[in-house]
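A protein chain is absent from this complex, but the other protein chains hold their places.
Letters A and B mark the chains as written, and numbering starts fresh at 1 in each.
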Amino acid sequence: MAPDFIPHALLLSLALFSVGLLGVFLRRNIITVLMCVELMLNGVNLAFVAFSRAQGTLEGQVLVFFVLVVAAAEAAVGLAIVIAIHRHKDTLDVDAFNLLKW
Amino acid sequence: MIDAILFYVFAALALGSALVVIGQRHAIYSAFALIVTLCSLSAIYGLLGSPFIAVLQLVVYAGAIMVLFLFVIMLLNVGREEREGGERSGLKIAAGILTGVLLLQAGAVLLQAVVAPAPGFDASTHKMAQDLFSPRYLYAFEATSILILASIVGAVALAKKDL
Partner (left out) sequence: MPEPLARILSLDVVPWMVLLLPLGGFVVLALFGDWIRRDREEAGAGVLACATVGLAFGLSVFWALKLWSLPRGEGGLALYAPAFSKGAEGAVLPLEWIGAGGLRIPFALLLDQLSAVMALVVTGVGSLIHVYSLGYMAHDEDRVRYFSYLNLFTFFMLLLVMGGSLPLMFVGWEGVGLCSYLLIGFWFRKKSASDAGLKAFIVNRVGDVGLILGTILIFNVFGTVDLKDLADNAGALAPEALGRFGPATVACLLLFLGACGKSAQIPLHVWLPDAMEGPTPVSALIHAATMVTAGVYMVSRLGPLFERSATAMTVVAVVGTATALMAATIAVVQTDIKRVLAYSTISQLGYMFLACGVGAFGVAIFHLYTHAFFKALLFLGAGSVIHAMGGEQDMRKMGGLRAKIPWTFGTFVVGTAAIAGIPYLSGYFSKDEILAWALDSGRTGLFVVALATAILTAFYMSRLLFLTFLGRFRGGQEAEHHVHESPWVMLVPLIVLAAGSALAGYVNVTEAVAPAFRKPFDHPDAAPWLHLFAYVLPFLGILPAYYLYVALPEVRERLLAPLRPLTRILEAKWFFDDLYNGFVRRVVLRGSEAVLWRVADARIIDGTLDGGARLVEALAGRVRVVQTGFVRAYVLLILGGAVALIGYLLWS
């Protein structure tokens, strides 16, 4: 059965992406920021799947597969870094880590 | 028909919990909200005819990544986040404006796209496997496994107590 809500799926993906984007700016907790980044990635995944359905090829799906894998790896390493820097400063405030300034 | 209704339900769910993610003060609630989002998205993938991706989303994203997040949140005993004053309001306003512009731009592009669903769409696991292991994607596939290995080693090395 052919779905006719593909354009709506695209809009949803756009919405999810923007929400995630806003979240990156609005939240101060590093872990929450990371979660918002995951949200953005998911929005993009949705768009890929929707387009793949529209075009009829599997390329979009394959790409989603890879994005998934890479997101997993990225989350793992990112959280490890968070743990490491938490050990240093005992805070998780994004603004607190500003040593790389001029 | 019922697909459409299900889609809207899950879409609303996804969007709502996304807003919760960015709105909640406590990190753990954001994590739970994100899990809800991911599961609804998994359902939507299924509705779009991609069972493989749907299950993968559930297993990898909601099942592994989010568990990892929760684990770290509980490990670090993350507490309530203080409400931020107006110090960075300039940043937030600019962010809001730019996001809005991005929305308009992306929207303009997306709405012009040809989005009629193609007939004969087959995204079963069998077909996915055939594609993934074909010479076209095989190298990338193997490379990502190495990537995962590297990230495992990296994560362990970074998070160790005594480096």
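The criterion applied here is as follows: a contact is a pair of C-beta atoms (placed from the backbone, for glycine too) under 8 Å apart; a residue touches a chain by one contact, two chains touch by 3 or more.
As the structure is a prediction and not an experimental result, all values here were calculated from the model.
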| message | Going by the contact rule already stated, which one of B:Met1, B:Ala108 or B:Ile146 would touch the omitted chain in the full complex? | response | B:Ala108
| message | Even though one chain is hidden, which residues of chain A still touch it in the full complex? | response | 21, 24-25, 94-95, 97-102
| task | Spell out, residue by residue, where the missing chain touches chain B. | result | 88, 91, 94-95, 98-99, 101-102, 105-106, 108-109
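Here is the rule we use: only the chains that are shown with their structure count from here on.
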| note | Whole-angstrom distance, CA centroid of chain A to CA centroid of chain B, is 5
| Okay, in this complex, where on chain A does chain B touch? | 1-12, 14-23, 25-29, 31-32, 34-36, 38-39, 42, 45-47, 49-56, 58, 61-62, 64-66, 68-77, 79-84, 86-87, 92
| said: Please output the residues of chain B touching chain A within their complex, sorted ascending. | reply: 3-4, 7-8, 11, 14-15, 18-19, 21-22, 27, 30-31, 34, 37-38, 41, 44-45, 47-50, 52-53, 56-57, 60-61, 64-65, 68-69, 72-73, 75-76, 78, 81-82, 84, 91-92, 95-96, 99, 102-103, 106-107, 110-111, 113-121, 123, 127-128, 131-132, 137, 140, 144, 147-148, 150-152, 154-159, 161
